[in-house]
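Apart from one protein chain that is not included, each protein chain of the complex appears where it belongs.
Take a look at chain A:
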């Protein structure tokens, strides 16, 4: 291992006056190396600590319970969005329908999170890969997210942010074309 010159010379400086002239030196013995320990494991010819074995030890005792745990974990993931709904409802109630910066931020968060989650569905499916009820869980997960976004839309609606009234489309009405041409005035 190449050790930086400054440190190397520091190590060598105890050896005597002859070694002093050398700018750097490569130490091939491993005994008093001060290099970082984690790099040692990369090298094949390192000495392993006591009790270390190269061969993997097969584990067979707890297969059943692990399967249940995975299943449980997957359901947790799938039910996550649904569990958030009561919380969201509470926040919605608390923030009110006035338009100010905080309710707007909350609504944005509420709308954005389910969308984000729905967009990264593939990643979630990868999580649920090991489960038997993968498809059911996926469905529950997406339903939960959809419910969350529906809730956000409802909030937008109650805040009046949705263009559902005729007044919201008023700006797009073109002025009507006039059919007759008219002019005149007082007799000059």
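Here, a contact is a pair of C-beta atoms (placed from the backbone, for glycine too) under 8 Å apart; a residue touches a chain by one contact, two chains touch by 3 or more; residues count from 1.
Here is the rule we use: contacts and distances are computed from a predicted model.
Participant: Which of the following names does UniProt give to the chain that is not shown: "Cinnamyl alcohol dehydrogenase 9", "Cytochrome c oxidase subunit 6C", "Proteasome subunit beta" or "ER membrane protein complex subunit 1"?
Facilitator: Per the UniProt record, that chain is "ER membrane protein complex subunit 1".
Participant: From the listed residues A:58, A:86 or A:176, report the one that touches the chain absent from this view.
Facilitator: Once the missing chain is taken into account, the touching residue is A:176.
Participant: By the contact definition given up top, give the residues of chain A that touch the hidden chain.
Facilitator: Residues 4, 99, 101, 160-161, 163, 165-171, 173-188 of chain A touch the chain that is not shown.
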